[in-house]
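In this view, the complex is presented without one of its protein chains, the others remaining in place.
Which chain is which? They are A and B, in the order written, and residues in each are numbered from 1.
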Amino acid sequence: MSIYLASVLTNMALLSFLALSAYLVLIVGEVSFGQQAFFGIGAYIAATVTAIFHGSLITALLAACVTGALAALLLGLLTVRLSGLYFSIATLSFAELYRLSLLQLRFPVEVNGRKSGPDGPEGFENIRWAFENNLDVHDFLLLASLCLLVLLGVFLWLERTQFMKNARLAGKDGILAQSLGIRPDFYRLLFISASGALAGFGGGLFAHFNSYIEPAMFGIMLGVHSLAYAIIGGLGTPLGPLLGVALDIGILESIRALSQYRMIVFGGLVALLLIFRPEGILGPQTVHRLKAWMRRRDV
Amino acid sequence: MFECNDIRKSFGGIDVLEGVNLTLKPGDRIGLSGGNGSGKSTLINIATGFVAADSGGISLDGKSYHRLPPWRVARLGIRRTFQSVRMQPSAPLGEQLYDKNTDAQTRADMLQDSGVNAYLDRFPAQAPAPVLRKAEVVRALLAKPRLLFLDEPSAGLDAAELEKLGVFLNRWAQGALILVIVEHRRDLMDMTVRQQFELRRGRLVGITAGA
Partner (left out) sequence: MSSSARIWETARLDMNANPVMEVVQTTLDGLLVGAAYALIALGFSLIFGVMKRINLAYGSCLLLGGAVAVWLEPYLGWGVVGIFAATVIGGTVASVYVERLCFAPHSGRRAATASMISSFAVWMQLDEISSQLLPRRTHDFPGMALDTIEAWGLLIRVEQLLHLLAALALMGGVFLLLYKSRFGLLLRAASENIQTASLLGCHTSRLGLTAFALAGVLGGVAAFLILSNDSQITPLFGLWSTFKGLVAMMLGGMGSIPGAILGGLLLGVLEAHVAYHFGAEFRDIATFALLFLILLVRPGGLFGKSAYRTERNAGERL
(Lines give C-alpha, C1' and ligand atoms only; values in the text may rest on other atoms or scores of the structure.)
Protein backbone atom coordinates (compact mmCIF):
# COMPACT_ATOMS: atom_id res chain seq x y z
CA MET A 1 0.00 0.00 0.00
CA SER A 2 1.41 3.36 -0.92
CA ILE A 3 2.14 5.84 1.82
CA TYR A 4 -0.33 8.28 0.27
CA LEU A 5 -3.17 5.76 0.35
CA ALA A 6 -2.29 4.70 3.89
CA SER A 7 -2.33 8.25 5.13
CA VAL A 8 -5.66 9.01 3.40
CA LEU A 9 -7.14 5.90 5.03
CA THR A 10 -5.71 6.85 8.41
CA ASN A 11 -7.22 10.31 8.10
CA MET A 12 -10.54 8.71 7.28
CA ALA A 13 -10.33 6.55 10.38
CA LEU A 14 -9.44 9.53 12.55
CA LEU A 15 -12.28 11.63 11.13
CA SER A 16 -14.61 8.71 11.80
CA PHE A 17 -14.06 9.18 15.53
CA LEU A 18 -15.17 12.76 15.18
CA ALA A 19 -18.13 11.82 13.00
CA LEU A 20 -19.23 9.20 15.52
CA SER A 21 -18.98 11.75 18.30
CA ALA A 22 -21.29 14.10 16.37
CA TYR A 23 -23.58 11.11 15.82
CA LEU A 24 -23.81 10.48 19.58
CA VAL A 25 -24.99 14.03 20.19
CA LEU A 26 -27.50 13.81 17.33
CA ILE A 27 -28.95 10.65 18.87
CA VAL A 28 -29.97 12.51 22.00
CA GLY A 29 -31.64 15.12 19.82
CA GLU A 30 -29.12 17.94 19.80
CA VAL A 31 -26.96 19.38 17.03
CA SER A 32 -23.41 20.18 18.03
CA PHE A 33 -21.26 22.54 15.99
CA GLY A 34 -18.46 22.16 18.52
CA GLN A 35 -17.14 18.61 18.43
CA GLN A 36 -13.89 19.91 16.93
CA ALA A 37 -13.13 21.48 20.32
CA PHE A 38 -13.05 18.09 22.05
CA PHE A 39 -10.95 16.74 19.20
CA GLY A 40 -8.57 19.65 19.77
CA ILE A 41 -8.58 19.20 23.54
CA GLY A 42 -7.71 15.53 23.07
CA ALA A 43 -4.96 16.41 20.62
CA TYR A 44 -3.30 18.97 22.90
CA ILE A 45 -3.63 16.84 26.05
CA ALA A 46 -2.29 13.68 24.39
CA ALA A 47 0.57 15.61 22.80
CA THR A 48 1.46 17.10 26.17
CA VAL A 49 1.51 13.69 27.84
CA THR A 50 3.96 12.10 25.38
CA ALA A 51 6.02 15.04 24.18
CA ILE A 52 6.52 16.86 27.47
CA PHE A 53 5.94 14.27 30.18
CA HIS A 54 7.32 11.32 28.19
CA GLY A 55 4.25 9.23 28.90
CA SER A 56 3.18 6.31 26.73
CA LEU A 57 0.64 6.59 23.93
CA ILE A 58 -1.87 4.58 25.98
CA THR A 59 -1.64 7.01 28.88
CA ALA A 60 -1.92 9.89 26.45
CA LEU A 61 -5.03 8.51 24.79
CA LEU A 62 -6.63 7.75 28.14
CA ALA A 63 -5.91 11.28 29.29
CA ALA A 64 -7.33 12.64 26.03
CA CYS A 65 -10.49 10.59 26.49
CA VAL A 66 -11.01 11.65 30.09
CA THR A 67 -10.33 15.33 29.42
CA GLY A 68 -12.58 15.31 26.37
CA ALA A 69 -15.36 13.71 28.39
CA LEU A 70 -14.96 16.15 31.27
CA ALA A 71 -14.97 19.16 28.94
CA ALA A 72 -18.08 17.84 27.22
CA LEU A 73 -19.73 17.11 30.56
CA LEU A 74 -19.01 20.67 31.63
CA LEU A 75 -20.51 22.00 28.41
CA GLY A 76 -23.51 19.70 28.83
CA LEU A 77 -24.07 20.89 32.39
CA LEU A 78 -23.70 24.55 31.50
CA THR A 79 -26.15 24.27 28.61
CA VAL A 80 -28.61 22.08 30.46
CA ARG A 81 -31.45 24.58 29.89
CA LEU A 82 -30.70 25.04 26.19
CA SER A 83 -31.95 23.06 23.26
CA GLY A 84 -32.31 23.40 19.50
CA LEU A 85 -30.52 26.29 17.88
CA TYR A 86 -29.57 27.83 21.22
CA PHE A 87 -27.63 24.70 22.13
CA SER A 88 -26.00 24.60 18.70
CA ILE A 89 -24.84 28.21 18.86
CA ALA A 90 -23.57 27.62 22.40
CA THR A 91 -21.43 24.69 21.21
CA LEU A 92 -20.17 26.77 18.31
CA SER A 93 -19.11 29.62 20.56
CA PHE A 94 -17.58 27.18 23.03
CA ALA A 95 -15.46 25.66 20.26
CA GLU A 96 -14.34 29.03 18.91
CA LEU A 97 -13.57 30.19 22.43
CA TYR A 98 -11.36 27.14 22.86
CA ARG A 99 -9.59 27.70 19.55
CA LEU A 100 -8.97 31.37 20.28
CA SER A 101 -7.68 30.55 23.75
CA LEU A 102 -5.21 28.10 22.19
CA LEU A 103 -3.80 31.05 20.25
CA GLN A 104 -2.99 32.68 23.58
CA LEU A 105 -1.59 29.51 25.14
CA ARG A 106 2.18 29.75 24.97
CA PHE A 107 4.24 27.24 26.94
CA PRO A 108 7.07 26.30 24.58
CA VAL A 109 9.49 23.81 26.13
CA GLU A 110 12.74 22.40 24.93
CA VAL A 111 12.79 18.60 24.74
CA ASN A 112 16.06 16.95 23.67
CA GLY A 113 17.14 20.08 21.87
CA ARG A 114 13.85 20.46 19.95
CA LYS A 115 11.10 22.94 20.54
CA SER A 116 7.85 21.39 21.70
CA GLY A 117 4.79 22.28 23.73
CA PRO A 118 1.92 24.61 22.82
CA ASP A 119 3.11 27.87 21.33
CA GLY A 120 0.10 29.92 20.34
CA PRO A 121 -0.50 30.21 16.60
CA GLU A 122 2.80 28.51 15.87
CA GLY A 123 1.30 25.30 17.17
CA PHE A 124 2.66 22.31 19.01
CA GLU A 125 5.66 20.85 17.24
CA ASN A 126 7.67 17.68 17.61
CA ILE A 127 5.14 15.20 18.88
CA ARG A 128 7.61 12.44 18.18
CA TRP A 129 6.21 9.43 19.99
CA ALA A 130 5.34 7.53 16.81
CA PHE A 131 8.75 8.29 15.32
CA GLU A 132 10.65 7.33 18.47
CA ASN A 133 8.76 4.06 18.72
CA ASN A 134 9.21 3.21 15.05
CA LEU A 135 5.54 3.39 14.11
CA ASP A 136 5.27 4.13 10.41
CA VAL A 137 2.19 5.17 8.49
CA HIS A 138 1.06 1.60 7.98
CA ASP A 139 1.36 0.75 11.67
CA PHE A 140 -0.61 3.84 12.47
CA LEU A 141 -3.31 2.90 10.01
CA LEU A 142 -3.53 -0.51 11.66
CA LEU A 143 -3.73 1.05 15.12
CA ALA A 144 -6.41 3.56 14.13
CA SER A 145 -8.51 0.99 12.27
CA LEU A 146 -8.31 -1.48 15.14
CA CYS A 147 -9.50 1.14 17.61
CA LEU A 148 -12.27 2.10 15.23
CA LEU A 149 -13.32 -1.52 14.74
CA VAL A 150 -13.53 -2.13 18.47
CA LEU A 151 -15.55 1.03 18.84
CA LEU A 152 -17.89 0.00 16.04
CA GLY A 153 -18.36 -3.38 17.68
CA VAL A 154 -19.37 -1.69 20.91
CA PHE A 155 -21.74 0.64 19.04
CA LEU A 156 -23.38 -2.16 17.07
CA TRP A 157 -23.89 -4.16 20.25
CA LEU A 158 -25.34 -1.10 22.00
CA GLU A 159 -27.83 -0.57 19.18
CA ARG A 160 -29.58 -3.78 20.17
CA THR A 161 -30.02 -2.77 23.79
CA GLN A 162 -32.98 -1.11 25.44
CA PHE A 163 -30.51 1.48 26.71
CA MET A 164 -29.87 2.77 23.18
CA LYS A 165 -33.57 2.70 22.34
CA ASN A 166 -34.25 4.79 25.42
CA ALA A 167 -31.56 7.26 24.42
CA ARG A 168 -33.03 7.60 20.94
CA LEU A 169 -36.49 8.11 22.37
CA ALA A 170 -35.20 10.73 24.80
CA GLY A 171 -33.69 12.52 21.82
CA LYS A 172 -36.79 12.35 19.64
CA ASP A 173 -39.51 13.11 22.15
CA GLY A 174 -38.50 14.04 25.68
CA ILE A 175 -42.08 14.24 26.90
CA LEU A 176 -42.97 10.77 25.67
CA ALA A 177 -39.72 9.44 27.13
CA GLN A 178 -40.56 10.90 30.53
CA SER A 179 -44.05 9.43 30.46
CA LEU A 180 -42.41 6.03 30.01
CA GLY A 181 -40.06 6.48 32.96
CA ILE A 182 -37.01 7.51 30.94
CA ARG A 183 -34.96 10.41 32.21
CA PRO A 184 -33.97 12.54 29.19
CA ASP A 185 -31.31 14.72 30.85
CA PHE A 186 -29.46 11.64 32.07
CA TYR A 187 -29.10 10.35 28.51
CA ARG A 188 -28.33 13.81 27.22
CA LEU A 189 -25.44 14.34 29.63
CA LEU A 190 -24.14 10.80 29.26
CA PHE A 191 -24.12 10.93 25.47
CA ILE A 192 -22.61 14.41 25.30
CA SER A 193 -19.84 13.30 27.67
CA ALA A 194 -19.26 10.13 25.67
CA SER A 195 -19.09 12.20 22.50
CA GLY A 196 -16.37 14.31 24.14
CA ALA A 197 -14.46 11.17 25.08
CA LEU A 198 -14.65 9.83 21.52
CA ALA A 199 -13.61 13.09 19.92
CA GLY A 200 -10.81 13.45 22.48
CA PHE A 201 -9.55 9.96 21.68
CA GLY A 202 -9.60 10.69 17.95
CA GLY A 203 -7.78 13.97 18.57
CA GLY A 204 -5.11 12.18 20.60
CA LEU A 205 -4.48 9.76 17.76
CA PHE A 206 -4.50 12.63 15.27
CA ALA A 207 -1.82 14.57 17.18
CA HIS A 208 0.50 11.56 17.15
CA PHE A 209 -0.18 10.71 13.55
CA ASN A 210 0.48 14.27 12.42
CA SER A 211 3.34 14.99 14.89
CA TYR A 212 2.36 18.67 14.63
CA ILE A 213 -0.85 20.41 15.65
CA GLU A 214 -1.96 24.02 15.57
CA PRO A 215 -5.12 25.87 16.66
CA ALA A 216 -6.24 26.50 13.08
CA MET A 217 -6.74 22.75 12.58
CA PHE A 218 -9.62 22.76 15.06
CA GLY A 219 -11.68 25.45 13.40
CA ILE A 220 -15.27 25.54 12.26
CA MET A 221 -14.45 23.72 9.00
CA LEU A 222 -13.68 20.57 10.97
CA GLY A 223 -16.91 20.99 12.91
CA VAL A 224 -19.04 21.35 9.79
CA HIS A 225 -17.51 18.26 8.33
CA SER A 226 -17.93 16.02 11.35
CA LEU A 227 -21.55 17.05 11.73
CA ALA A 228 -22.22 16.71 8.01
CA TYR A 229 -20.75 13.19 7.95
CA ALA A 230 -23.20 12.04 10.58
CA ILE A 231 -26.11 13.77 8.87
CA ILE A 232 -25.29 12.55 5.36
CA GLY A 233 -24.64 9.03 6.58
CA GLY A 234 -27.82 8.85 8.61
CA LEU A 235 -28.84 8.19 12.17
CA GLY A 236 -30.05 4.62 11.73
CA THR A 237 -26.75 2.90 12.35
CA PRO A 238 -23.23 3.78 13.52
CA LEU A 239 -22.10 2.78 10.05
CA GLY A 240 -23.86 5.92 8.75
CA PRO A 241 -21.21 8.43 9.88
CA LEU A 242 -18.51 6.18 8.42
CA LEU A 243 -20.34 6.20 5.12
CA GLY A 244 -20.39 10.00 5.30
CA VAL A 245 -16.62 10.08 5.83
CA ALA A 246 -16.07 7.62 3.00
CA LEU A 247 -18.22 9.68 0.64
CA ASP A 248 -16.42 12.92 1.36
CA ILE A 249 -12.81 11.80 1.62
CA GLY A 250 -13.07 8.69 -0.50
CA ILE A 251 -14.84 10.26 -3.47
CA LEU A 252 -14.62 14.02 -3.36
CA GLU A 253 -11.07 14.37 -2.18
CA SER A 254 -9.56 11.59 -4.20
CA ILE A 255 -11.00 12.71 -7.52
CA ARG A 256 -8.49 15.37 -8.42
CA ALA A 257 -10.82 17.29 -10.69
CA LEU A 258 -13.28 17.69 -7.84
CA SER A 259 -10.92 18.36 -4.97
CA GLN A 260 -10.59 22.06 -5.77
CA TYR A 261 -14.34 22.45 -5.62
CA ARG A 262 -14.82 19.97 -2.80
CA MET A 263 -16.42 22.37 -0.35
CA ILE A 264 -18.74 23.73 -3.03
CA VAL A 265 -19.97 20.27 -3.95
CA PHE A 266 -20.04 19.06 -0.36
CA GLY A 267 -21.99 22.02 1.03
CA GLY A 268 -24.58 21.73 -1.72
CA LEU A 269 -24.81 17.99 -1.22
CA VAL A 270 -25.58 18.40 2.47
CA ALA A 271 -28.27 20.99 1.74
CA LEU A 272 -29.88 18.77 -0.90
CA LEU A 273 -29.77 15.68 1.29
CA LEU A 274 -31.50 17.58 4.08
CA ILE A 275 -34.34 18.22 1.65
CA PHE A 276 -34.62 14.85 -0.05
CA ARG A 277 -33.35 12.49 2.62
CA PRO A 278 -33.69 14.29 5.95
CA GLU A 279 -32.88 11.09 7.83
CA GLY A 280 -29.63 10.62 5.89
CA ILE A 281 -28.64 7.81 3.54
CA LEU A 282 -28.82 5.15 6.24
CA GLY A 283 -31.79 6.48 8.19
CA PRO A 284 -33.75 4.36 10.69
CA GLN A 285 -36.33 3.26 8.12
CA THR A 286 -33.73 2.30 5.53
CA VAL A 287 -31.76 0.38 8.13
CA HIS A 288 -34.90 -1.42 9.25
CA ARG A 289 -35.71 -2.39 5.66
CA LEU A 290 -32.13 -3.51 4.99
CA LYS A 291 -32.17 -5.69 8.10
CA ALA A 292 -35.47 -7.29 7.07
CA TRP A 293 -34.08 -7.92 3.60
CA MET A 294 -30.95 -9.53 5.01
CA ARG A 295 -33.00 -11.75 7.33
CA ARG A 296 -35.11 -12.91 4.41
CA ARG A 297 -32.01 -13.75 2.43
CA ASP A 298 -30.62 -15.82 5.31
CA VAL A 299 -33.78 -17.93 5.38
CA MET B 1 -54.88 3.41 46.44
CA PHE B 2 -54.68 6.67 44.52
CA GLU B 3 -55.63 9.89 46.25
CA CYS B 4 -56.01 13.49 45.16
CA ASN B 5 -56.55 15.87 48.00
CA ASP B 6 -57.85 19.38 47.35
CA ILE B 7 -55.86 19.91 44.13
CA ARG B 8 -55.85 23.49 42.95
CA LYS B 9 -54.33 24.94 39.81
CA SER B 10 -54.64 28.22 38.00
CA PHE B 11 -53.06 29.43 34.77
CA GLY B 12 -52.48 33.15 34.38
CA GLY B 13 -55.08 34.05 36.99
CA ILE B 14 -57.74 31.70 35.68
CA ASP B 15 -58.63 28.99 38.17
CA VAL B 16 -58.82 25.69 36.33
CA LEU B 17 -58.99 23.30 39.25
CA GLU B 18 -60.54 24.58 42.44
CA GLY B 19 -60.11 21.76 44.92
CA VAL B 20 -60.37 18.35 43.29
CA ASN B 21 -60.77 15.38 45.62
CA LEU B 22 -60.62 11.84 44.31
CA THR B 23 -59.93 8.49 45.93
CA LEU B 24 -59.59 5.36 43.85
CA LYS B 25 -59.10 1.80 45.04
CA PRO B 26 -57.26 -0.94 43.10
CA GLY B 27 -59.54 -2.24 40.39
CA ASP B 28 -61.51 0.99 40.06
CA ARG B 29 -62.36 2.10 36.55
CA ILE B 30 -63.72 5.58 36.20
CA GLY B 31 -64.65 7.97 33.45
CA LEU B 32 -63.94 11.65 33.62
CA SER B 33 -65.81 14.04 31.36
CA GLY B 34 -66.17 17.77 31.04
CA GLY B 35 -66.29 20.44 28.39
CA ASN B 36 -63.31 21.90 26.61
CA GLY B 37 -61.03 23.74 28.98
CA SER B 38 -62.68 22.25 32.04
CA GLY B 39 -59.30 21.01 33.28
CA LYS B 40 -59.43 17.33 32.35
CA SER B 41 -56.02 17.36 30.77
CA THR B 42 -54.62 19.50 33.53
CA LEU B 43 -55.73 16.93 36.07
CA ILE B 44 -53.94 14.18 34.10
CA ASN B 45 -50.85 16.33 33.78
CA ILE B 46 -50.81 16.90 37.52
CA ALA B 47 -51.42 13.23 38.30
CA THR B 48 -48.54 12.19 36.02
CA GLY B 49 -46.09 14.83 37.19
CA PHE B 50 -45.99 16.96 34.03
CA VAL B 51 -47.55 19.94 35.75
CA ALA B 52 -47.17 20.87 39.41
CA ALA B 53 -50.36 21.68 41.30
CA ASP B 54 -50.46 25.04 43.04
CA SER B 55 -51.59 23.30 46.21
CA GLY B 56 -53.04 20.03 47.37
CA GLY B 57 -51.72 16.53 47.90
CA ILE B 58 -51.41 13.61 45.56
CA SER B 59 -50.36 10.13 46.55
CA LEU B 60 -50.22 6.50 45.50
CA ASP B 61 -50.57 3.91 48.29
CA GLY B 62 -50.15 6.59 50.90
CA LYS B 63 -46.83 7.77 49.43
CA SER B 64 -47.02 11.37 48.30
CA TYR B 65 -45.43 12.07 44.93
CA HIS B 66 -46.23 15.73 44.72
CA ARG B 67 -43.53 17.58 42.72
CA LEU B 68 -41.68 14.48 41.52
CA PRO B 69 -40.51 14.78 37.91
CA PRO B 70 -42.65 12.89 35.36
CA TRP B 71 -40.12 10.13 34.74
CA ARG B 72 -40.08 9.25 38.43
CA VAL B 73 -43.85 9.32 38.58
CA ALA B 74 -43.89 6.92 35.63
CA ARG B 75 -41.56 4.59 37.51
CA LEU B 76 -44.10 4.41 40.35
CA GLY B 77 -46.32 2.58 37.87
CA ILE B 78 -48.35 5.53 36.65
CA ARG B 79 -48.81 5.66 32.88
CA ARG B 80 -50.72 7.83 30.48
CA THR B 81 -51.58 8.26 26.85
CA PHE B 82 -51.65 11.60 25.06
CA GLN B 83 -54.45 13.54 23.43
CA SER B 84 -52.40 13.73 20.25
CA VAL B 85 -50.72 10.37 19.89
CA ARG B 86 -47.03 10.22 20.74
CA MET B 87 -44.96 7.38 19.36
CA GLN B 88 -41.24 7.25 18.64
CA PRO B 89 -41.26 8.29 14.96
CA SER B 90 -38.05 6.52 14.00
CA ALA B 91 -38.67 3.01 15.26
CA PRO B 92 -41.11 0.37 14.01
CA LEU B 93 -44.19 -0.15 16.18
CA GLY B 94 -43.16 -3.67 17.14
CA GLU B 95 -40.02 -2.38 18.76
CA GLN B 96 -41.98 0.14 20.79
CA LEU B 97 -44.61 -2.32 21.95
CA TYR B 98 -42.40 -4.22 24.27
CA ASP B 99 -41.95 -4.12 28.01
CA LYS B 100 -40.01 -6.40 30.30
CA ASN B 101 -42.97 -6.44 32.71
CA THR B 102 -45.03 -8.52 30.29
CA ASP B 103 -44.14 -12.06 29.20
CA ALA B 104 -43.92 -12.95 25.53
CA GLN B 105 -47.15 -14.97 25.42
CA THR B 106 -49.27 -12.27 27.05
CA ARG B 107 -47.71 -9.71 24.76
CA ALA B 108 -48.49 -11.76 21.68
CA ASP B 109 -52.10 -12.24 22.81
CA MET B 110 -52.50 -8.58 23.57
CA LEU B 111 -51.09 -7.52 20.21
CA GLN B 112 -53.35 -10.03 18.47
CA ASP B 113 -56.38 -8.81 20.35
CA SER B 114 -55.72 -5.13 19.76
CA GLY B 115 -55.50 -5.41 16.00
CA VAL B 116 -52.08 -3.73 16.02
CA ASN B 117 -50.46 -6.99 14.99
CA ALA B 118 -50.50 -6.34 11.26
CA TYR B 119 -48.56 -3.11 11.69
CA LEU B 120 -45.67 -4.19 13.91
CA ASP B 121 -43.21 -3.80 11.08
CA ARG B 122 -44.38 -0.31 10.16
CA PHE B 123 -43.10 3.01 11.33
CA PRO B 124 -45.65 5.32 12.98
CA ALA B 125 -45.83 7.55 9.91
CA GLN B 126 -46.99 4.58 7.84
CA ALA B 127 -49.68 3.36 10.19
CA PRO B 128 -53.28 4.68 10.23
CA ALA B 129 -54.27 6.96 13.10
CA PRO B 130 -56.70 4.53 14.82
CA VAL B 131 -53.96 1.89 14.94
CA LEU B 132 -51.60 4.38 16.58
CA ARG B 133 -54.25 5.24 19.18
CA LYS B 134 -54.57 1.58 20.07
CA ALA B 135 -50.81 1.09 19.97
CA GLU B 136 -50.48 3.79 22.57
CA VAL B 137 -52.94 2.02 24.85
CA VAL B 138 -51.18 -1.30 24.29
CA ARG B 139 -47.80 0.27 25.08
CA ALA B 140 -49.17 1.58 28.37
CA LEU B 141 -50.81 -1.74 29.32
CA LEU B 142 -47.66 -3.75 28.51
CA ALA B 143 -45.87 -1.86 31.29
CA LYS B 144 -48.37 -3.38 33.77
CA PRO B 145 -49.11 -0.01 35.37
CA ARG B 146 -50.97 0.36 38.64
CA LEU B 147 -52.66 3.51 37.50
CA LEU B 148 -53.43 4.35 33.88
CA PHE B 149 -54.81 7.56 32.40
CA LEU B 150 -56.19 7.46 28.88
CA ASP B 151 -56.48 10.97 27.45
CA GLU B 152 -59.33 10.92 24.89
CA PRO B 153 -58.58 7.45 23.55
CA SER B 154 -61.60 7.49 21.25
CA ALA B 155 -60.61 10.64 19.34
CA GLY B 156 -60.57 9.83 15.62
CA LEU B 157 -62.13 6.38 16.01
CA ASP B 158 -65.36 5.49 14.24
CA ALA B 159 -68.17 3.60 16.01
CA ALA B 160 -66.93 0.12 15.06
CA GLU B 161 -63.36 0.82 16.12
CA LEU B 162 -64.59 2.37 19.33
CA GLU B 163 -66.55 -0.77 20.10
CA LYS B 164 -63.42 -2.86 19.53
CA LEU B 165 -61.36 -0.63 21.78
CA GLY B 166 -64.00 -1.00 24.49
CA VAL B 167 -63.92 -4.79 24.22
CA PHE B 168 -60.14 -4.72 24.30
CA LEU B 169 -60.05 -2.57 27.40
CA ASN B 170 -62.66 -4.73 29.14
CA ARG B 171 -60.50 -7.74 28.53
CA TRP B 172 -57.02 -6.35 29.29
CA ALA B 173 -57.49 -3.49 31.74
CA GLN B 174 -58.18 -5.93 34.54
CA GLY B 175 -57.08 -6.86 38.02
CA ALA B 176 -55.75 -4.25 40.37
CA LEU B 177 -55.19 -1.67 37.65
CA ILE B 178 -56.86 1.66 38.30
CA LEU B 179 -58.14 3.01 35.01
CA VAL B 180 -59.10 6.63 34.38
CA ILE B 181 -60.60 7.42 30.98
CA VAL B 182 -60.85 11.07 30.09
CA GLU B 183 -63.35 11.83 27.36
CA HIS B 184 -65.96 14.29 26.40
CA ARG B 185 -67.91 11.55 24.68
CA ARG B 186 -69.87 9.10 26.78
CA ASP B 187 -70.06 6.06 24.46
CA LEU B 188 -66.72 4.48 25.33
CA MET B 189 -67.19 5.22 29.00
CA ASP B 190 -70.60 3.62 29.10
CA MET B 191 -68.95 0.44 27.84
CA THR B 192 -65.95 0.26 30.09
CA VAL B 193 -66.20 2.23 33.31
CA ARG B 194 -68.16 1.70 36.48
CA GLN B 195 -68.29 5.26 37.73
CA GLN B 196 -68.41 8.55 35.90
CA PHE B 197 -67.38 11.99 37.06
CA GLU B 198 -67.58 15.36 35.47
CA LEU B 199 -65.37 18.39 35.99
CA ARG B 200 -67.61 21.38 36.53
CA ARG B 201 -66.25 24.74 37.49
CA GLY B 202 -63.00 23.21 38.68
CA ARG B 203 -64.59 20.55 40.87
CA LEU B 204 -65.38 16.89 40.39
CA VAL B 205 -69.05 15.98 40.36
CA GLY B 206 -70.20 12.38 40.36
CA ILE B 207 -72.77 11.42 37.76
CA THR B 208 -74.77 8.22 37.80
CA ALA B 209 -74.18 5.85 34.92
CA GLY B 210 -76.69 6.10 32.15
CA ALA B 211 -77.96 9.47 33.29
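Heads up, the rule we're going with is that contacts are C-beta pairs under 8 Å (C-beta built on N, C-alpha and C of every residue); 3 or more make two chains touch, one makes a residue touch a chain.
Not measured: the values here are computed from a predicted model.
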Out of A:L5, A:I251, A:I264 or A:A292, which is the one that touches the chain we can't see?
A:I264
Contact with the hidden chain (one of A:M12, A:I127 or A:A228)
A:A228
Residue positions on chain A contacting the omitted chain are 31, 33, 78-79, 81-86, 88-90, 93-94, 96-97, 100-101, 103-104, 175, 220-221, 224, 227-228, 231, 261-264, 266-268, 270-272, 274-275, 278
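One rule holds for everything that comes next: only the chains that are shown with their structure count from here on.
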Taking the mean of the C-alpha atoms as each chain's centre, how many Å separate chain A from chain B?
43
Footprint of chain A on chain B - complex, ascending
48-50, 69-72, 74-75, 79-80, 82, 86-92, 95, 100, 121, 123, 139, 143
Where on chain A does chain B make contact in their complex?
162, 165, 168-169, 172-173, 175-184, 235-236, 279, 283-285, 288, 292
